[in-house]
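Note that one protein chain of the assembly has been removed; the remaining protein chains are unaltered in position.
We call the chains A and B, going by the order they appear; numbering starts again at 1 in every chain.
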Amino acid sequence: MNQRSGFRVGLFLLLAPGVLWLGLLIVLPHAELFLVSLRERVAPRVYESGLTNYLEFFIEPLYWNTFLRTATYSVMATALTLLIAFPVAYYIAKMLRGRPKNILFLLCLLPFWVSELVRALGWIILLRETGVVSTFLQTLGLVDAPVEFLYNDAAMLVGLIYTSMLFMVIPLVGALDTLDDSLIEAGYNLGGNGFVVLREIVIPHAMPGIVSGCIVVFMLTLGNYVTPTLLGGKDSLWFTEQIYNQFILRFNWEQGSAFGFLLLALSSFIVWAGLKLSRQSLGKVMT
Amino acid sequence: MIAKAIKYTAAVLALSVGFGGAQAAEKLRLLTWGGYAPDGVIAEFEKATGIDVEVTLSNNEEMISKLRATGGSGFDLAQPSQDRIAGPQTEYGIYKALDLGKLDASLFISSMLEATKKNTTVDGKVYGVPHVWGTSGLVVNTKAAGWVKDYTDLCNAKLKGRVSYRTARPTLIAFAFAMGKDPFAAYGDAKAYEALMNEVGKALIACKSNVKFYWDGGKDKLLAGLRSGEVNAAMAWDTGGWSLNNENPDVTFVAPKTGALGWIDTFAIPAKGRNDDAAYKWINFVNRPDISAKIIESAGNFTSSKGADQLIKGKLKEQFAVSFPQAAIDNIKWYPPIPAGLESIEGKVLDRVKAAKSE
Partner (left out) sequence: MTDLPDLEVRNVTKRFGPYTAVDRISFSIPRGSFFSILGPSGCGKTTLMRMIAGFTEPDEGEIVIRGKSMNGVPPNKRPASMVFQHLALFPMMSVAENVGYGLRRQGIAKPQIAERVAGILERVGLPDAGGKSIDQLSGGQKQRVAIARCLVLDPDLLLLDEPLGALDLKLREHMKIELKQLQAEIGTTFVYITHDQSEALVMSDRIAVMNQGQFEQIGAGQELYYNPDTRFVAGFVGNSNRWPGRVEAVDNGTLRVLTDDGLNCQVSVTGQASAGAAVEVFLRPEVVAISREAEGVSDMANRLRGSVRNLLFDGANSTAYVADQGSKAVFAVALPQTGRLADLKPGQEVHLGWDAAQANCFLAPQPGANG
């Protein structure tokens, strides 16, 4: 009995910092934002409670479309990141051993030693009309006038994929590392070609890694602010920018909080749907 | 148990904050724009008063948001534009009324002081006094687009993909004027104002294919664009044009036909500022003509300090004279204070402009 109560106190002490951290920094602010999102300004310093802010999202096609656009592009960026990262991860995990493996892995990490802002600026230097790529093409004589590669959806996707690569490569390498080479060999030995082995053995085995990578990349992309604003240009309103605008430029915290919660809910829904479609469970994917 | 723990934590936090405050030297936390508090001036102020100045650079919207988030604490002195004091003060109460007795009125250009006082008065109390003023208009590469004389010229098909401006309220106001309307006259009538803004919004959406990028991210991006020739004409602040003019004589500031938009950045004291005395000392200090002249050099804009402009020689004055003949000065449209609520109308129009697809 004594021992058990001692254990309980110990457990309490052990959990207290974490619980306080979570409570003070995550739960409390969210609760407050949620209350704010239910407020509605009627006159200076006079508020009523109501769901207007949430309704606004569904009534005004502007916001709804921005969200749809953001979600679509996030899914696209996630899919493209997966397509590009998979061969890279496969090469690192299965083709290389020892030193070259570590070096290549480190190379994937390298861009993340600078901030996202600097990375985006790097792309701007490369892609702008008077930038490196355009100048290079002119020098080669392939084009006769400067070409603008920046400020369009493709540039934005490039930036988003670049930013997300590592978060896809790491779980994929982790998943593929545990794939026994003899499973691949058995797949070939029993008559499968490369495509079959990939589809029936490699991908099913790597599925938890694929799904966790996709969730992380999707959430990061959806919540990204810097890259879409800097590389996307005039037509590429991102939903997070919408939230920033409401909070900072329009002083409309009520609308901003509502958008924040809608983003949370809708992205959770998309992740849930993705898990359902890939028949994975969150618990399995996150371990 | 948990309640106790929280109490202890709170007590420890309070103590450490208290000590932190007590140990530091006297400090003025200034929320301002780039160039308004150059290092040399800060050093002189510290020498004269022993007060440390801690500068945070910002812009109108962020100043208001920051002060709103903290209920007006965290800074001892802020510098919002004069038209954006009354509205936010009415909404959020983020400033405290100024004690004009503590300011040396003789240092100000009196017409500017009176106008600012009038525009920043809420319930009979004054919340702001003027500091730096300037205009926004057109910055044009005269070689490539010398024919640009007004904001609407930015939408001429000849400038496809070569134009930049912000998705911010000055753009809406400017285009409204250029379209022959008077947005300030519509301030009193929210319905009429909304209709006008919707019209301007449509024009801006139609203009989108001319836009290279919106320079909301910061004026460095605009300057880089103008410098490299990627942008030929833009709506921007006069100083931006003049500083580019120093590098490339083809690029310069042009006061638009329908009038440049005049702004005055002020001094206002946040509601929970902790060091009002230091704030008043700073205001009086920077209004000394000799100090103010240094700020003019660093900010590139003139101040409301009486006699400071006499101390400025050379280029800036010439540039000002070229951009602003007397008729253009008379034609400057000074922003009246924005009634509360209009900003949300503008916000929605701007959102639509940003979200629209360019053809």
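Rule of thumb we're sticking to: contacts are C-beta pairs under 8 Å (C-beta built on N, C-alpha and C of every residue); 3 or more make two chains touch, one makes a residue touch a chain.
What you are looking at is a predicted structure, and each value in this text was computed from that prediction instead of being measured.
The undisplayed chain touches these shown chains across the complete complex, A. For the chain missing from the display, the contacting residue among A:Ala186, A:Leu264 or A:Leu282 is A:Ala186, taking the whole complex into account.
Checked against the hidden chain, the listed residues A:Ile201, A:Leu220, A:Ile243 or A:Leu263 yield one contact partner: A:Ile201. Residue positions on chain A in contact with the hidden chain: 180, 182-183, 185-193, 196, 200-201, 204-205, in rising order.
Operating definition for what follows: only the chains that are shown with their structure count from here on.
Taken together, the chain B residues at the contact with chain A in this complex read 1, 5, 9, 61-62, 64-65, 68, 88, 90-93, 161, 168, 208, 211-214, 217, 228-230, 340, 343-344, 347-348, 350-352, 354-358. Across the complex, chain B is touched by residues 12, 16, 20, 44-45, 60, 62-63, 65-66, 128-130, 148, 151, 229-230, 233-235, 237, 241-242, 245-253 of chain A.
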